[in-house]
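Removed from the display is one protein chain of the complex; every other protein chain stays in position.
First chain written, first letter: the chains are A, B, C and D, and each begins at residue 1.
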Amino acid sequence: MNGRQIGDVILDLQNISLRFGGVKALTNISFDVREHEIRAIIGPNGAGKSSMLNVINGVYHPQEGRIVFHGEERRRMEPHMAAMQGIARTFQNIALFKGMSVLDNIMTGRITKMKSNFLEQAIHIGRAQREELEHRRKVEEVIDFLEIQHIRKTPVGRLPYGLQKRVELARALAAEPSMLLLDEPMAGMNVEEKQDMCRFILDVNDQMGTTIVLIEHDMGVVMDISDRVVVLDYGKKIGDGTPDDVRNNEEVISAYLGVAH
Amino acid sequence: QASEQFIGLPSYRVGAYAAGGSGIYGGWIDYMALVNERDGGVNGVKLTWEECETEYNNARGVECYERLKSKGASGNTVFQPLSTGITYSVLDKVAQDKIPMVTIGYGRTDASDGRVFPWVFPMLTNYWSQNTAKIKFIGAKEGGMDKLKGKKIVNIYHDSAYGKETIPLLDAQAKKYGFTVVHIPVSHPGNEQQSQWLRVRQEKPDWVILRGWGVMNPTAIKAAAKVGFPRDKMVGVWWSGAEEDTIPAGDAAKGFIAAGFNVAGANYPVVKAIQDNVYKKNKGNMEDKARIGSVYYNRGVVHGIITVEAIRTAQAKFGKGKVMNGEQMRWGFENLAIDSKRLKELGAEGFMPDLKVTCLDHEGSGKVKFQQWDGKQWKVLTDWIDADKELVRPMIEESAAKYAKEKNITPRDCSKEG
Amino acid sequence: MLYREAGQFKATYAADQQIFPIRQDRIGIQLLLALAFVAVPLFASEYWLKAIMVPFLVFSLAALGLNILTGYAGQLSLGSAAFMAVGAFASYNFMLRIDGMPLLVAFALGGLMAALVGIAFGLPSLRIKGFYLAVATLAAQFFIVWLLTKVGWFSNDSSSGVITAQEMVILGYRFDSPQAKYLLVLSIVAVMALMAKNMVRSSVGRAWMAVRDMDVAAEVIGIRIMYTKLLAFAVSSFYCGVAGALYAFAYLGTVEPEGFNLDLSFKILFMIIIGGVGSISGAFLGSAFIVLLPIFLDVLVQDVFAGLLSPSIASNMQLMVFGGLIIFFLIVEPHGLARLWQIAKEKLRLWPFPH
Amino acid sequence: MTTTTHHSEAADRYLTVNNIEVIYDHVILVLKGVSLEVPKGRIVALLGANGAGKSTTLKAISNLLGAERGDVTKGDIMFKGTRVDQMTPNQLVKRGVIQVMEGRHCFAHLTLEENLLTGAYTRGISRAELKQSLEMVYHYFPRLKQRRMTQAGYTSGGEQQMCAIGRALMAKPEMILLDEPSMGLAPQIVEEIFEIVKDLNQSERVSFLLAEQNTMVALRYADFGYILENGRVVMEGDAKELAANEDVKEFYLGLSSAGRKSFREVKHYRRRKRWLS
Partner (left out) sequence: MQFFLEVLIGGLLSGVMYSFVALGFVLIYKASGVFNFAQGAMVFFAALTFVGILELGVPFWIALVLAFGAMVLLGIGTERIVLRPMVNQPPIALFMATIGLTFFVEGLAQAMWGASVRGLDLGIQDEPIEWMMEATGIGVSKFDLFAAGVAAVLVTALALFFQYTRVGRALRAVADDHQAALSIGIPLQTIWRIVWAVAGFVALVAGLIWGARNGVQFALTFTALKALPVLILGGFTSVPGAIVGGLIIGSSEKLAEVYLGAYVGGGIDSWFPYVMALAFLLIRPEGLFGEKHIDRV
């Protein structure tokens, strides 16, 4: 259907287990993500989907299991290292920087790419100033892409929920990530807005070749846009495959989908 | 328009030191009111004053200094900050602006050397003098200075520049008289002294010197009672020797001794005169009249007497009935002499020591009395006790010389002053 | 119609990223600077310069420093006065012990010492947050003052622990008139304020704010929390250190360690909260409020109400009014005077329409 | 202007919002004259895009705007014949109106069970009754019972949403203002929640005003609907009628005349036509 090529496995999670005290958030989960694909994670509430994303970008450290990213086994890693390696994400409960404007929020997304040090920035001539403009240009591209020009200077706290979600996506995109983790990007949107969001996600995936891991409860969306789906329930993996495989999996139907959709 | 002599009062009536401040400023203002009411001013020159709230804060003090500087007909003619911190903060400024600064019983000790500090007058007694008098008092109690040998004195001090100032002096005296001295600091504010007093008990000293400040004083007295240290073996500095320091300690304070360059009591003629001439006309400054005659109040009266007498002295030289400027006032302070005859005329005999200021010696007296708290009020215990000038003076000169060197000041030659 | 953005189109991002993108603001700030550099020294009395403008500027600088740490990076600090003390005592000692030390270098080194101390006491911030972090800075506050009092070397063994700052001489010029002192302080403060503004509108500033607003998310984006927090401590302490040096050299002349007590730290904190947390102009507005208001109230009482009220009541009334006004302003605008000013501007922009 | 024709008896004048205007921060005008009505025992849906002002409307009714520096500057709100716009939220809850806020405001440091118990604060009931209410909520949301001793801050997004709804039920309200109940919930739980809404509505005669993005489900369960856009009501009508309206179908249900379009096939953004702008 379009030009993008699904490539090799770039992220391989093997036998991941994660516990919080007595709570088993994830039990012995293995799955992989291929380059350029859209990989969905679905499952009932509390299944461990968000925890899974947190494991991928180093916010949580699983007690057991191996994580191989780009062929390298990852030791204990801090989240900012994941960002350096090109993993960006959005959050389920919006995690924008409330005290900053939309533009500044998105600019923070490019922080890993900034080279000038704080002294240069304090004096604000030469490299620091050039850099600031250069990154601003990149950020404006993202802003144009997501069509949020009109709210550029607004403090994010004042935006309605849906727009905040979009700003968060913009922040993640500003980092030009090779892998994008999206935690329920369409929650709280109406159909029209969801359509827009899908379009954005597809375009990012298409045009930039970004690999996407997506958590979403809207089955219409998941089934339509994802290449492969993994299903979690109570921290266990109960299904993995193409949307059609999953849709017809008995266990998935009884645990999550309920009556056939 | 009648001629008026303006006196700026950087006062503090709120906050932690309000209790002391309201007493001192009350007494001081009342005395000036007395001079105005009874005598019609100093040789016809009325005294006027304005307060400026410092909250005992250095920055506010500086602001008050600058604000008061240009007030009144002649500008401010004497600055008395009543806070060592503010004293330091305006030390340089007073010389530039030619306004004498008078610090009675606080401030910079080595400013007693008038050659280096022509504009600063730490009058009556400084901390070092007072401390030697204290040792003299203890010696007398022990039956002679030679009996001090082998004795042990604990110096409980407020852990600050103020508190530390007497340590070198005590050490020198310990060497001279052969007693041991143990210094125990109490950190600000000093409202908890359990550990310090357990140490006192362990040390088993013969005497304790209390160099306290604010709430540290009643706390120390109470803690002494708690560990069973006799209060009549505790000698406080004058910032530990007011009603404010003993009343909160309740019964525990009975027997506590403190040094003072003024005494408590409302029976002195000068205080009576204030009652008759000021309060009868409803012009008194104190809201709580019961505090008239308290240590702080009387100290304020002493401030008033010294200020007024300096104006008088200056007028005698520069013209009676004229308003004095800062330089003339400085001369007045530097040539101030209040002998016992004059004290009697003022109604302040025994109330404060006689004094004679010179170019060399801006302290002018160095005498203190010791008073004891009897559970209700302060009772005078001794006559005026002189400081150990031989010990103190060289130390002052040394310290002043160091300052002069640091600041590139050439000390005045006092033989040339007239 | 005076305050309008309309018609001012930004053709380039460079134009949009100026410090003051709106023309009226640019003109305003130029007027303000002209006023500060030319009119004030020409017309202000000695009292105003010495007792009001200089402390106002010095405190503004300290507040600026604290605002970087607390307002921008979100790390609550109650130790600003201690960092000021480090700056003051360090500058004094550099001047004292190194012959021919240039004054401005001594100030910078004083600031640098404060920055080092700031980093040391900032280390716990990697683990401790919010009001709990205040304890680390309180430890700094008490420990530093204790150390300066205890170790005589810092005050050149003066018997009272007090230091007297050296004269201010730069390239042979003696800054001793009130005007000269004021201009020196003003220049330093203006330059440092500009640098602060530049930092907070660049990526360091954004990193600070990100850490403040949501540190987990900040880390996920790739911000190194440790570096960012410690940098905030260092820069903030540097500002406080320089402010401390100016406090000693240009304002009081003579300082003692106890002068840099907790009260002063709180005062600086009050300034940024009243002025506006996370705003450069807020530091100045807050400093003006906290420094000037009590003086204003006192003058008012002395001049207008003298004799009407007993002096103690009058003094205590001042305190009550001061407290009341703090509350009043917070109720009107919890985000401080700077925000109030912003809203006023926004209203002005809409004027004469209400919305 | 809004003369609702479908219910005429006076007893049905239950909750009415008359032409209210809301301003945030003294400068941001958000609602520009919104009127609506919820008859007793009905479910009314409030639909609209992001930022249309749904949450603001609900907060204006439950009087939670003050806490966000928002003000109702015009119009009035009546509940059972009395004006309620000056009442505190506490008084409103005592009268039976409670709001479930958008974004799962649970008390993070309280356990789920404690969260639920706070819901019954205004009732001041005995332990036994409390237990009974608790069981009722646990019956609706078994997942909460499982995790009852966990601090709410540590539970998943969906669990928090259930907790917020359950907590409101503990107050035994007559009228619930539900703000985006389906957000972040798994599909079958969304169905469950709406079933619960229906159940409460039918068995206990609880009325609902629900702000929802999930228009499809909302219109299925609601009796009546309002569509809000840019702070104005642009359309209102019977739920069934609304669902059949072509515009609504296209813009809110994602249905075109050709049936549901795949999300993958949507090719352009912002093709919308607006009733008002």
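Criterion: a residue touches a chain if its C-beta (ideal position, glycine included) is under 8 Å from a C-beta of that chain, and two chains touch if they have at least 3 such contacts.
Keep in mind that what you see is a predicted model, and the values were worked out from it rather than measured.
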Touch criterion as defined above, residue of C:Ala85, C:Ile163 or C:Val220 at the omitted chain: C:Val220
Contacting the left-out chain in the complete assembly, out of C:Met226, C:Leu292, C:Leu319 or C:Leu340: C:Leu319
Sole contact to the chain not displayed, among D:Met78, D:Leu117, D:Met216 or D:Val234: D:Leu117
Hidden-chain contact residue, picked from the options B:Gly8, B:Pro185, B:Pro205 or B:Gly236: B:Pro185
For chain B, the residues touching the chain missing from this view: 13-19, 21-22, 159, 183-189, 191-192, 194-196, 198-199, 202, 214-215, 218-219, 222, 225-228, 243-244, 247-250, 252, 287-288, 291
On chain D, residues whose C-beta touches the chain left out of the figure: 62, 64, 66-68, 88-90, 92-94, 98-101, 105-110, 114-115, 117-119, 121-122, 124, 151, 153-154, 164, 167-168, 171
Contacts of chain C with the absent chain, listed as residue ranges: 76, 124, 127-132, 134-136, 138-139, 142-143, 145-146, 149-150, 214-217, 220, 262, 266, 270, 273-274, 277, 312-313, 316-320, 322-327, 330-331, 334-335
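Keep this in mind: only the chains that are shown with their structure count from here on.
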Contact-graph distance - origin chain A, target chain B: 2
Between C-D and A-D, the pair joined by more C-beta contacts: A-D
Chain closest to the assembly centre - both centres taken as Cα means: C
Chain C-chain D separation of Cα centroids, rounded to whole Å: 47
Of all residues in chain C, the ones touching two or more other chains: none
Junction residues of chain D - those touching two or more other chains: 28
Sites on chain A touched by chain D in the complex: 1, 20, 23, 43-47, 50, 92-93, 147, 158-163, 184, 187-196, 198-199, 202, 217-221, 224-225, 256-258, 261
In the complex with chain C, residue positions of chain A that touch it: 57, 59, 78-80, 82-84, 88-89, 91, 95-100, 104, 107-112, 114, 116, 118, 121-124, 128, 132-133, 136-137, 140, 171, 175
Contact footprint of chain A on chain C as seen in their complex: 13-14, 16-17, 195-196, 198-199, 202-207, 209-210, 212-214, 216-225, 231, 235, 278
